[in-house]
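Heads up, one of the protein chains got dropped from this complex, but the rest are sitting where they should.
As written, the chain order gives the labels A and B, with residue 1 at the start of each chain.
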Amino acid sequence: MRKSGFGLTGALAALALAAAMAGPAAAQDKDTVKVGFIGPLTGGVSANGLGGRNSADLAVKLRNEDAGAKYHYELEVLDDECKPNTGVQAATKLGANPEVIAAATHYCSAVAIATVGTYNRFGLPVVVWGAVLPDITYGNDYKEVHRVNGTMINQNQVAAEFVREQGYETWVIIHDTTDYGKGHDQYFTEAVEGLGGEILGRFGVTADQQDFTAELTQAKSLDPDVIYFGGLTPLGVRIRAQMDKLGLEAQFEGTSGIVSDAFIEGLGPLAEGVIAFREGAPTEKLPGGQFFLEKYNAAGYEQPPEAYGAFAFAAMNLILDAIEEVGPDRELVRDWLNNVQGRDSIVGEITFDDHGQNTVALITKYVAQDGAWTLWEDSEYATGQRKLTGQQ
Amino acid sequence: MSGFESAAAPASKSDAAGARRGPRSLLPGLAAIALGTIYVIALLVVEEQTIIIALLAAGIVAAVAAHWTGMLNPVASSFIDREQVLSGAVVAAVLAITVYFHADHFILLLVTTILLYVLATLGLNLQFGYAGVLNFAGASFFGVGGYTAAVLSTHTGMPHFLVLLTGGVMAAFIGLLVLLPVLRTRGHYAAVVTIAFALLFRTFLEVNDVLGGPQGLAVPGFELFGWSFNRNIDLFGLQLSFYVNYLLMALLLVIGAFVLVRRLERSWIGLNLDAQRLDETAAICFGLEIVRWKTTAFVLGNFLIGLAGALFAMMIGFIAPTNFTFADSLIFVSIVLLGGLGNPWGLVVATAIVVIIPEKLQAIQEYRFLLYAALVMLMLLFRPDGLLPRPVRNYFPGWRPR
Partner (left out) sequence: MDAGLLAQYVINGLMLGMMYALVAVGFTLFFGVLDVIKFSHGDVLTVGAFMALATYIGLETVGVGAGLPQLILMLAAAILGTALLGALIARYIVMPLRTAPPLNTLLITLMLGTVLRESVRLFYPQGANPKPFPALLPSDSVSFGNFTLRLDNVMMLAAGALVIVAVQLLLNRTKLGLAIRAVAQDEETAKTMGVNFTLIVLITFALGSALAAFAGLMNGLYYNEINFGMGLLLGVIGFSAAIVGGLGSIYGAILGGFLFAALQTVGAIALPFASAYKDVFAFAVVIAIMAWRPTGLIQEKISERV
């Protein structure tokens, strides 16, 4: 309710609200505090966004059920559509609303990097739960921005080591032209060339491109061992499918962007044997993973938590802890978050460095096997029962 | 020459009518403006969805009732007669709204967006409504202005006011390039060209790293003589949101553009534009240079659009290709059509509707493109003149069509 002090309309509105609140008024002894969540709820990566939203919602629900909590929390959810400008709009909306104290934000790196300035401008402390571009935390000195999940630097280092170990020598890189794709291109190239791999060519494609026959035909003529793809699921699905149409036989290697059920659903049998990498352990293997999954399933959400749901849960809990300790004040919450050291959470211990980045050392290797993303170590590829493309 | 005679007769009567034009003729207009302002404030204040729906329904009912009972006619007349005073009253209303919401960032952002969209659609109106040139790339030229502002203010030390003007000039220039090949051809070719431009502008931006690519560009805030627009204002202890800066600037631009467009419409340039829009063949027979007038209108219109885009970019602080898609261009077109082709006041009403309602009625946010398109279709089928149709041209001061 804004500006209800003025005039008749204000009185009317106040009356209406009071009437609406009359019912559940019994539980409303505590003050209500608003927290925010932004993620891609529509569009090609909506599965991740919705999983993240449900997880954040779960955190808020559990906290509201806790009688010992000082405040009653209300989650304001906004959609960034995985587009930078929509994200900025959503960020402006949350930031401009003085009632929102803090927010868990963004899965898409392209959006997260665009909004950091907005959060700083409005002084809204945020915790990123899914975007992996390093620049989001390292590219600026904004005290408001924090992140619980890891960055892509580590991911690509491990990826490069792994694929060189498998004996691959030559790559063609296809990446989307957002900062996310470009970041992957940059870090993977550095990593794999440092280990003696050769990049035969690279192609930048737009994030919603339909037709890759031109790029893939050229790539085919270069004859690489591996096609490395830096981008998100929708593009990954198309590229892999069109590779098959053009008879391009190379190993398909992807990043955290394609570790989703939607990728496998989109490709069916063509997904078999695709490898990808992600920061953090799969949800079941996290320290608090079982607890989280139990509660999530009990709450009956329509969509699964997907790869980053646990991080969204942890991010929201961190915010709620901050508000519980220092009260609903943006600056105090921001300072509290900046001082987080060795704090326990379901994703392990969280420590924010001087740029608000949490160090997540573990990188998980996945391979798509029989219609599901399987841990490399647990797969039949590791034991040699099945072979990746191009391997003897 | 009977036409002249009958025109001459009312001319003398108009003096009598002029004598009758006392403060009474102002009343309906002022009353309408006051009511409108209160309604807008109420709509912006309320957050509870059910109340909003009730308010909207009440508004629609009131508007339709007023139309049926003929209560809108005195309002229309007073606007025609006393436009200058009433325009001033509208400006005062906007300022009143600003004062009311002085610290509320988001609402002020909304109001400023409306003002900037009005500026842009004034330009489109010049192209469509007066000159009959189809421009389906409104949002793209808006984007040209925005990107110009972004690049110039980040990389050069150009004073920001000049940056705004350059944004307008760039949009005008690129518009010229786009239009030139098809000026001599029939209407629908120009339509294709602008549609193609609209679709490709986005693709072009996305592959262009110089212009930020799909990631977009951060735009520094506006600065006028050292006063940064991104700082909250402290006035006599009252905290004003920094958006007030942008709002006042936008208001100034809109007033300027409005006066310009009105003057143009009433001048011989406006006459020429109307003539060649209504019947190109006849106009050519009378010696009008079609190409020259179409170009003038298009270029001028684009200038306004680019100007609006430049300020918009600096206000939002960030632009990306997906801000300026074909669908957004179609929204601009919808505003022009809904408001009433050729009527600047219609634009104000239509823009307010198009911007405020999806923000307040969260439920329809998703559906807004669908709704606008459907509304325009209904409009075209049943009331092609729009909400506020353009009044018949006033050839003689004080003359009213019988």
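Definition applied: a residue touches a chain if its C-beta (ideal position, glycine included) is under 8 Å from a C-beta of that chain, and two chains touch if they have at least 3 such contacts.
It should be emphasised that the depicted structure is a prediction, and the values quoted were computed from it without experimental measurement.
Although one chain is omitted from the display, it touches the following shown chains in the full assembly: A, B. Shown as candidates are A:Gly52, A:Pro134, A:Gly150 or A:Gly204; the residue that touches the absent chain is A:Gly204. Touch with the chain omitted from the figure is made, among B:Leu30, B:Leu176, B:Val207 or B:Ile269, by B:Val207.
Listed here are the chain A residues that touch the chain not shown: 42-44, 46, 203-206, 209-215, 217-218, 220-221, 234, 237-238, 241-242, 245-247, 262, 265-268. Within the entire complex, the positions of chain B that touch the omitted partner chain are 132, 134, 136, 180-182, 184-189, 191-193, 195-196, 199-200, 203-204, 206-207, 281, 284-285, 326-327, 330, 333-334, 337, 366-367, 369-370, 373-374, 376-377, 380-381, 384.
Assume only the chains that are shown with their structure count from here on.
Within the complex formed with chain B, the residues of chain A that make contact are 1-4, 6, 9-10, 12-13, 16-17, 20, 42, 83-86, 88-89, 92-93, 95-97, 110, 113-114, 117-118, 121-122, 176-179, 204, 206-207.
Contacts from chain B toward chain A in the complex involve residues 38, 41-42, 45-48, 50-51, 100-101, 104-107, 109, 203, 206-207, 209, 213-216, 218, 230, 316-320, 322-323, 366.
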